[in-house]
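Yeah, one chain of the complex is gone here, protein chain that is, but the others are all in their spots.
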Amino acid sequence: MQHIARRGLAIVAALALAVSTAACSNDGGGSPAKVDVPGVTDTEILFGTHQPLTGPAAPGYSKIAKATEAYFNYVNAAGGVYGRKLKYKIVDDGYNPANTQTVVRQLVLDDKVFAILNGLGTPTHTGVLDFLKTNRVPDLFVASGSRSWNQPDKYPYTFGWQTDYTVEGKIMATYIKNEQAGKKVCHLGQNDDFGRDHLAGVQKILGASGLAATDTYVPTTPDVTSQLGKFKAAGCEVVVLATVPGFTALVLGTAARMPYRPQFVVSSVGGDYLTLAGRLGAQGTPLLEGLIGAGYLPAVSDTSNPWIQLFRKVNDQYNAGAEFDGNILYGMSVGYTLVQALQAAGKNLTRDGIVQAIEKGGFKGPGTTPFRYSKSVHAGYSGVQMARTTGGKQNYFGKIYTTDDGDGEVKEFSEPATTPPASGLPGA
Amino acid sequence: MDRFVFLTLDGLSKGAVYAAFALALVLIWRSTRIVNFAQGALAVVTAYVAYSVTAATTYWLGFAVAIAAGLVLGAVVERGVMRFVEQAPPLNAVTVGLGLVLLIQGALGMIYGNDFRFFPAPVSRHALDIGSLPLLSPYDIVVFASVLLVMALLAVLFTRTRVGLRMRAAAFAPEVSRLLGVRVGRMLTLGWALSAAVGALAGMLVIPTGLGLHPTAMDLVFVTSFTAAVVGGFDSPVGAVVGGVAVGLVLSYVTGYFGADLTPIAVLVLLLAVLLVRPAGLFAGTKARHV
Partner (left out) sequence: MTSPVATLAQRAAADVPPPRRRGSTLLRHLAIAAGAGVILYFVTYQLDPFRNYQLATAAAYLCATAGLTVLVGLSGQLSLGHGALMATGAYTVALVQNKFSDSGTTGSWTLVVSLALGIATATAVGAVVGLAAARLRGPYLAGVTLAVAITVPAITTTLDEIFNGDQGLSVYVEPPPLALGATFPNERWQAWLALVAALLTMLLLANLVRSRFGRSFRAIRDDEVAAALAGIHVARTQVLAFVVSAACAGLSGGMFAVLALSVSPSAFALTLSLFLLLAIVIGGLGSLAGAVWGAALLVVLPDLTESLTDRLTLSPAAEQRLAGNLPLAIFGLTLVVVMIAAPGGLQGLVRRGARWWRAAPDARRAAD
């Protein structure tokens, strides 16, 4: 048997040698004259992202990065930013944190991207924070509402983008306290930061004992019978959902079969009307009537909104006219914010430069509430507005609210919405 | 008490689908000693076929085409791929099966995209009130009826028809059967075709109860049905049915009374409890055949 072992060890060595020669051969290049910024040339800036393109988390989310890329191509057609075209390398991690480790290292060490943009998922992205920090790679606009992205002392290169789950939970609870007063409230959340942070926000307003029952689900077990049975038994009249779209649809379908008809209030993460209608089919779509949600971007169905008009145009021209839903809107809006940040960072783009530009903040875009960016806060949008589904459309109602992820009060926000420049390019 | 009745009926209805899927696994195991790891993926393919046909015509035409597609697909997979590994070590067949799963999931993703598609149940899943109690839904009744029908048809096929007898002979004594003029290869193909058709039926019934149609929609069902077949005994069709119902009930009770998170642990406990007493499943007739 020893020859097998010997051969095994020999193979290790041979493989490693083969890899090493391959690696050496593509060394070199790059101009020694000026200081190189990884991923930036006179004509190009390369961004990278990790997304779930396959596997159970892919539905819906797999459209986001493509929409961002479509907006990049729209900007590139108009000459790019400071003459540099924006390139986007999208890699699949299947929502598996182990894969994320590998692909992000590949993007940073092998493809030498300038920054990681909009990496999707809390468990996946949490694992690469330290790596990105060590390599001083800007980690921009993480696609998740976890509070983890807002730790400028610990992770100075990482920025959130969307309204975080706690802020959303606080504002939803404020709505319930004001408009659904006296009703029994329950909370169902995904069993990670999403569910926990959201619940924490709700409890900040309603108090720890303000909820009749709370429960969680695991994304790998598509069954919510027991959770809903518990809520029904507890007599809950309002059920707050911190669920992804698939589970929102499952909850609505299961409740209808029980039958159990509380008022559902669903997080923006799992509340996109078109995505839900697609899941529920023609028979199930009526279940969405009266559903209460929340949002920080214009309503997808609002065709008179200039932002929606702009992004629909870009979607038709550069994204093969994919079905325009909340995911596309999200991806394009991220692209818009990024272009704003690049413009603010100036012609001599550096990694520290873009971080400082975002910390200066002041970007006005499609979002209905302001960004919170500053030197000490790396969190994105600061609030949401509640929306109700009527006649197959999600319509915003009531005031826009903003707050923070701590104990700050929930405040009304009344500045008028911005409109995009005619060119569709920020700052133009 | 209401809740117990609800969970029991729900468990029976899920269990019936697991039973059908486990039956499909057992059919192939008995004839080729292969655990068909690609069975879930094959069922998903037929469901996508049904999805496309239904979109253009009616639900029931899609249903019929899916079953037919199952027959064809099973035969094609046996002739085109599995035939080459039937004589090889068993793990090679497992590897080929898993390779097919990845190939199929990739191909479906390319054709249909990785979105969940709405996949309708054949009839309403809303429970009918009997007395004051919401009991069986029309969907449950269709599930029970179709699974019972399939079992009856298979029983008749294997015990009362010449083809069925040949299939059994080809499975248990291929060499002797060949000498007696049975086209063993053809019987194996037929077995795979039947199994894939039964799998297609199970897929049509179970996909509407989950998150929707997706290339990975049957992964969890495959795992559950696999354990059901293990509980019942891989050599016994009756065992597959009993195992399926048992697993369905256990999952339903554990989900209902303790929470869905715990179901994998409950399945493990059930398996250990059964196998430590009967290492070859509840319905192991004889000692496992020597290979």
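Letters A and B mark the chains in the order given here, with residues in each chain numbered from 1 onward.
Convention: a contact is a pair of C-beta atoms (placed from the backbone, for glycine too) under 8 Å apart; a residue touches a chain by one contact, two chains touch by 3 or more.
Model, not experiment: these values are computed from the prediction.
Chemist: If you put the missing chain back into the full complex, which of the shown chains would it touch?
Modeler: Those shown chains that the absent chain touches are A, B.
Chemist: May I ask which residue of B:Phe6, B:Phe226, B:Tyr253 or B:Phe283 touches the chain that does not appear here?
Modeler: Answering carefully, the residue with contact to the hidden chain is B:Phe226.
Chemist: Considering the complete complex, identify which of A:Asp192, A:Asp223, A:Asp325 or A:Asp405 is in touch with the unshown chain.
Modeler: The missing chain is touched by A:Asp192.
Chemist: For the chain not shown, which residue from A:Glu44, A:Asp92 or A:Glu179 touches it across the whole complex?
Modeler: A:Asp92
Chemist: Spell out the interface residues on chain B facing the chain that's missing from view.
Modeler: Where chain B meets the chain not shown: residues 29, 33, 35, 81, 84-85, 88-92, 94-96, 98-107, 109-111, 113-114, 223, 226-227, 229-230, 234, 261-265, 267-268, 271-272, 275-276, 279-281, 287-291.
Chemist: Please give every residue of chain A in contact with the chain that is not shown.
Modeler: 1-13, 15-17, 19-21, 23-24, 27, 53-54, 58, 62, 66, 69-70, 90-92, 94-98, 101-102, 105-106, 109-110, 122-123, 126-127, 129-131, 134, 190-193, 216, 218-220, 318-320, 322
Keep in mind that, in the parts below, only the chains that are shown with their structure count from here on.
Chemist: Report the inter-centroid distance (CA atoms only) between chain A and chain B in whole Å.
Modeler: A distance of 38 Å separates the two centres.
Chemist: Using the touch rule from the top, collect the residues of chain A that touch chain B in their complex.
Modeler: Residue list for chain A touching chain B: 53-56, 58-60, 62, 191, 215-218, 220-227, 229, 246-247, 249-250, 256-257, 259, 278-284.
Chemist: Within the complex, which stretch of chain B touches chain A?
Modeler: Its residues touching chain A are 3, 7, 10, 105-106, 109, 113-120, 125-127, 134, 137, 210-212, 214, 216, 220, 255-261, 263.
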